[in-house]
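With one protein chain removed, the remaining protein chains of the complex are shown where they sit.
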Amino acid sequence: MTRRYPADDLAGKIRTRFPDAVADTAPAELYLERDRLRDVCEFLRDDEALDFRALVALNAVDYVDYFEVVYRLVSYRHNHATVLKVRVYERDEPSVPSVTSVWKGAELQEREVYDLMGVGFEGHPNLKRVFLWEGFEGHPLRRDFLLQRP
Amino acid sequence: MTLKTEPITVNIGPQHPSTHGVFRLRVAFDGEVIQDVEPVFGYLHRGSEKLAEERTYTQVVTLTDRLDYVAPMTSNQAYVLAVERLMGIEAPERGQYIRVMMAELMRIASHLMMIGFFLQDMGAFGTPLMYTFREREDILDLFEMVCGARITVTYMRVGGVQADLPPEFTPALERFLAKIPGQIDDLEQLLSGNEILIARTKNVGLLSAEAAINGSVTGPALRASGVDWDLRKSDPYEIYDQLEFDVPIGENGDNYDRFVLRLEEMRQSVRIVRQCKEQMPGGPHRLELPMLLRPPAGDAYGRVEAPKGELGFYLVSDGSIAPYRCAIRSPSFINLTVLRDMLIGWKLADMVTIFGSLDVNMGEVDR
Amino acid sequence: MPVDRLATGCQPLGFWDGMGLWEQWGINFFPRLGDTMCRAMGGATPGGIPDWLIFAILGLAGAFAVVNVAMLGVPYVILLERKLLGRFQHRVGPNRVGFFGLLQPMADGIKLMTKEDITPRVADKLVFSLAPLVFVVPVLLMFAPLPWAPHAVLADLDVGILYIVAVTSAAEIGVFMGGWSSNNKFSLFGAMRVVALVVSYEIPLVLAIVGVVMLTGSLNLAAIVEGQRFVPNLLWQPLGFIVFMIAVSAELNRAPFDLLEADSELVSGFHTEYSGMKWGVIQIGEYAAIIGFSGIIATLFLSGWKGPAPMPGYLWFVLKMGMIISGFIWVRATIPRLRVDQIMNLGWKFLLPLALINIFVTAGEILAYPDGLPVWLIPVNFAFAAIVVAVAARLLGIQGQPRQVVPAPPVFETMASS
Partner (left out) sequence: MYGEGILKGMAVTLKHLFKKPVTVQYPEERAPMFPRFRGYEFVWYEDRCTGCASCAKYCPLGTIRIETETEPDPNVGDRYGLKVFDIDTGRCMFCGLCVEACPYDALFMGTGFERATYTRPSMVVHIDELRAAKKKPSAYARPHLHGINFEDETSLSSEEAGR
C-alpha cells in the first residue's frame, strides 16, 4: 500500500532547509510558496529518506480567486507519496517556476497546463501550446472561458 | 573534399500507417538516422476535461470511454474510483470483483492490440494482427454480453457496475479462458523466437530505469526498464490485494522487453480473471445511489493501473451535480515525454517500432 | 532480343521425343509456322516477302504470346497471394466477385483503369510517367529465354542466365526514377533503399548461379534443364539454393526484404504518389518479376519442365512455379521486415561468404568426380549445407548497427535538449 507521507513531518524537514518555503499544511497535502518551489522539489528528489524521484502528475485547477498547481510525487523505492500544491493569485499572467529541470516528466504536462489553463512556467525550455493551435485565444479550462462565444 | 549536406525533414503523420491515430512527428533525418524529433499533438483534442465540467457525474462516464478507446473499461474504472473516493464510499464486493474482472479482460485486449500493431509496424504482414484481433473479438463479445456495447462500454457506475453479469456470461467466459492460454502461446511461438524479430528489437530503443522514472513513465514501459512498480501490487485498489498474481519485470528496457513483458502480463491477467470467476461473491452489484450525485466539496485523486500505465483522475467538487474540475493524468501522453530521447540516433525503421512499443493511444494523448 | 535465334530455332519435327502434338507446338508455334511457310513456298523469300519481315512478324507474334501469358498470370498470382494470405491469417480472402473470387482481378483491373490518374504538381512529369514502363519492360524481357516446355522457348539464348541477370537489374532504374520524380520524401527513401539493396544482393545472386552453371557447363537455360538428368540440381546444390532463394527474395523486394515499400515506415515507398493504371503497371511489374524469378528457380534448381510422372512439360513447370510462389507468400505471411543496415550486413557478411563456399565446394566435387557426382554426395551435401548455415548464422547472423551518436545540435530549436 502506498503510504501517504505525513505532511507535518515533511513540512518540518523542508523548513529545516528552507525556512520560508512552506505556506501551509493539510493532513495529506503541503502548500508551498511559489518562489522556493524548484529548490524544494530538488531537495525532495535528492534526499535519501524522501526520494521523491517520480513526478506522477501535474495538474492545475482554476478556483477563480487563484490558480492551484498540484504536484503528485511518488517514491518507488520507499513506496510513499505526497501532494504539493502551489497557489498563484494572479489572473493576467500567472506563472510558477518550472520543475522540468528536476523531473523531465514535467515537460509535456507543464506545456499542457500552460495551453489549457494559461499558467506559465518560468524556465521551461519550450513553453508553447500542445493541443490547441498557435494563435488560439484564451485558455479553455479557465472557468471564465465561454464554450459558446456570444 | 567535403560535401555540404543538410538533414532532410520529414513529417511522419498525422496520416501515416504506423502513427496509431493522428499523431505527427517532425523528424530530421541524416540519411536513415534520426537527428531530431518533435512530436506534434492535438489532432484528436476533444476537450474532454472541459466537457466533463458540464456533465453530471454519471454522464462523465461516457466521456471516459472515449479517452483510451482501446481500453475503455479501465478508464471507466479510474474515473469511478475517483468519484467514490470523493464521496467516501466503496462499491459492494461483487461490484468490485466484476470491475476487476472487466479491467483485466480489457488489459488482455489492449495488450493484444499492442502486440499486433507492434509486429505489424515491424513488417509482419498482418498475420499477428489478425491473430490478435481474433482473440480480442472474443473479449469484446464478452463485453457486449455484459453491457451491450463492445467499445464504448459505459459499464461502470459510481458505487458498482451498471448491471449484474448475465447468465450466459459464465459459460462464455469459461470457453474463453480455456482457449486464450493456447492462443497466447501460439502468438509467442509465432514471433518471439524469430531471429529477425530479435535482431530488430533486442537492445533497440533502450530506456534506462533512471530516465524512465525521471520522465514519469508508467506502466509496462516502466516495468520493462526494471522498476518494480505496479499499482495493483504497490498500491492495491479494489480487491487486488486478495488476488494472487505476479508482476513481470524486464531487464534492459529495450523493445524486446516491452514486447515480451506484455505477453507475460496477459498470462497474469488470465490468472486474475480465473480467480475472480472462482471467488465471485454474491450480493448486490451496485450501491443504491440517487441519479444525480452531489459529492461533498473537496478533491480526490483516483488512479488505476491501466494497460498503458497509471491512469488517474483528479476531481475537484464544489458540491454541485457536476465536477468543478476533472483533470486526467493520461499515461499515453506522459509516456511520450521520453520519446525524443529514445529515438535520436536510431533509424527510420526503429522509429516506428520504438513508438509502437510504448503503446500510445492517441485518444488518450489528445483527450 | 536476337531475332535470328527465333527463326533458326525451328528444327525438324522428328527431333522431339513426342509427348503430344500440342506440346511440341508450344510457344515455338509461330517461328515454326514461318519455317513451314518458307518451305512451302519453295525455299527462300518467294513472292517478294523478305526473310526479315517474316521473322519480324512472327517474332513479334511470339513475344506477344509470351508477354500475355505473363500479364494474365499476374492477376491470378495476386489473387493467389490474397487468398493464401487470408488463409494463413485465419480469414477467407477475396470471395465476393465471381465464384471463389475468381473475377476479383478483373474487377481490380477495371477499377484501376477507371481511376483518376493523379500526377503530383511538383513531380517531374516525364520521368514520373516513364518510370512504370522502365520498371515493367525489363521484367517482361526476362520471360524470353524461359523454357516452358521442351523447345518451347521464345529466345533460346546461349547466355540465357546471364541475360536474365543483366536485364532484371535494369528494372531498379525504373524504381529509382519513380521514387525520385515523385518529389516525395518517402518515395525518395524507398528508391535509395532499393538501389542499395539490389546492388548488394546481385552479387550473391550471381554467385549462387555459378554453382549450377559449373554442374551443367552451360549458360543456356534449356541446356541447364537437360543437364539435370536424373535428379534436380537442388539435391547437389542445397547451399546454393538457400543463398539463391534469399537473394531472390531481396531482388524481388519480398518479405523480409520489402523495405522499398515498407508500408509501416514509408507509406508505400517509391510508388506512394502513383495512382490509377500507373500504379497498376508497377504492380504488374512486381508480380511478373515474381513469376519470372520463380520460373528461373524452377529451371535452375528444380529441373524445370521435367518431372517424375508423365505430364506435359509446361504443366510441371507451372506447378513448380506455383509451389515457389506459394513459398514466397508463406514467408511473407510469417516474417517481419529487416532493417536497412541489417539487410546490408546479411547480404555482404552472410550470403556472400556462403555463396563463395558453395562455389569452392562444388568445384572440388566436380574435380573429384569428373564423370558425374555419386549419389552418396546428396546427404553429404545437405549435412554440409546445414552445418555451414548454422555456423554462419551463429558467427555472422543478422547484425545491425548500434545506436548512432548524433553530435549535431538539435535541428528543431523548439525542443531543448535535456
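Here the chain labels run A, B and C in written order, and each chain numbers its own residues starting at 1.
Basically, a residue touches a chain if its C-beta (ideal position, glycine included) is under 8 Å from a C-beta of that chain, and two chains touch if they have at least 3 such contacts.
In this text, all values refer to a predicted model and were calculated from it rather than measured experimentally.
For the chain that does not appear, the touching partners among the shown chains are B, C. Only one residue from C:L72, C:V92 or C:L126 touches the chain missing from this view: C:V92.
Touch with the chain omitted from the figure is made, among B:I8, B:V40 or B:A163, by B:A163. In the full complex, subunit C contacts the hidden chain through residues 84, 86-92, 95, 330-331, 333-335, 389-390, 393-394, 397. For subunit B, the residues in touch with the chain missing from this view are 55, 58-59, 61-63, 65, 127, 131, 134, 137, 141, 144-149, 152, 154, 162-164, 166-168, 186, 189-198, 291.
Just so it is clear, only the chains that are shown with their structure count from here on.
Each chain gets a centre from the mean of its Cα atoms; the one farthest from the centre of subunit C is A.
A comparison of C-alpha centroids places B closest to the centre of the full protein. Rounded to a whole number, the gap between the C-alpha centres of subunit A and subunit B is 25 angstrom.
For this pair, subunit B with subunit C, the centres built from the Cα atoms lie 45 Å apart. Subunit A has residues 104 in contact with two or more other chains.
Within subunit C, contacts with two or more other chains are made by residues 414-415, 418. Against subunit B, in their complex, subunit C makes its touches with residues 85, 88-91, 185-186, 189, 255-256, 258-259, 262-267, 332-342, 393, 397-406, 408, 410-412, 414-415, 418.
By the touch criterion stated above, subunit B contacts subunit A in their complex at residues 41-42, 45, 47, 49-50, 54, 211, 213-218, 227-229, 234-236, 299, 301, 310, 312, 314, 316, 324-325, 327, 329, 333-334, 336-338, 366-367.
Within the complex formed with subunit C, the residues of subunit B that make contact are 7-10, 16-18, 26, 28, 30, 32-38, 119-127, 130-131, 134, 190-191, 194-197, 199-200, 203-204, 206, 340-341, 344-352.
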